[in-house]
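Excluded from the complex is one protein chain; the other protein chains are retained at their positions.
This part shows chain A:
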Amino acid sequence: MKKVYGSAAEALDGLLFDGMFIASGGFGLCGIPELLLQAIKEAGTKDLTFASNNAGVDDFGIGILLQTKQVKKMISSYVGENAEFMRQYLSGELELEFNPQGTLAERMRAAGCGIPGFYTKTGVGTQIAEGKEHKDFNGETFIMETGLFADLSIVKAWKADTTGNLIFNKTARNFNPPAAMCGKVCVVEVEEIVQPGELDPDKIHLPGVYVHRIIQGQHEKRIEKVTTRKKEDA
C-alpha cells in the first residue's frame, strides 16, 4: 500500500477528467490545498464542478482556475472576495449554487458517512428551500438536503503519517475533514510526512481510511486579512 507520492502532479495522475466533480477543503485562503490546485491548473482539466466554501481570491486558491476558465460550476457559501468570480458569474459564464455554510459542510460529511440525504431547519422559508422536500418533525418544518458525493477530494493537512492518518493545525482544519470524506478518492497535501508511530493515535483528526494519496510540499499560506494590535495596547 503506497500512499506517498513525489509531487502534486504525480499524486493526481490518472484521477483527473473533464467535467469531474471535486470537493476542496479550506476556509478563505486558510487551509486550502494550494499545491493540488496549482497542479490541476497545469493539467488543464476543464468543465470542473467545485464544492468549496469559498472561491479563493483572483490569483490564489480556486481563483487561479477561474482565470483559466477551467471551472464550470461552484457550490459555495460565500464568494465575496473574488472579483473575477463575480464577473464570470454575472456574465453567465459560471454557474453558482449557494449552499448555507453548515449545510455545505454537512452535505460533505453525510456523503462520507454513506448518508444520501438529511433534514435541516436551515433555509426554511428562503430561496434555498425552493423545490426541496419539506417535512415536519415535532411540529417544526425541515427541508431535505442531499449528500455531496464527489469524484475527487483535495485537502490540506498539517501532518500525515505514511498510512494517511492526518492532523490539522488550528482553524486550518475547517472544511478539510468533511471534504476529505466525501470523495471517491482523496488526495492530501501536508507540510510534513512522518513514519507510523510518530503521531499519537489518540490525537489523529482524520483516520487514514479516508486518505488515498499524500504529498509533502512547501506552502505559501497567504493571509487574506492581516489584523494586529500594538504591544502598547496590552
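Criterion: a residue touches a chain if its C-beta (ideal position, glycine included) is under 8 Å from a C-beta of that chain, and two chains touch if they have at least 3 such contacts; residues count from 1.
Keep this in mind: contacts and distances are computed from a predicted model.
Q: UniProt name of the unshown chain, from "Cytochrome c biogenesis protein", "Dihydroorotase", "Tryptophan synthase beta chain" or "3-oxoacid CoA-transferase subunit B"?
A: "3-oxoacid CoA-transferase subunit B"
Q: Looking beyond the chains shown, say which of A:Gln38, A:Ser77 or A:Thr163 touches the absent one.
A: A:Ser77
Q: Looking at A:Thr45, A:Gln70, A:Ser153 or A:Asn174, which residue reaches the missing chain?
A: A:Asn174
Q: Considering the whole complex rather than only what is displayed, give the residues of chain A touching the chain that is not shown.
A: 27-31, 53, 76-81, 86, 89-90, 96, 98, 100-106, 108-109, 120-128, 158, 168-178, 205, 221-231, 234
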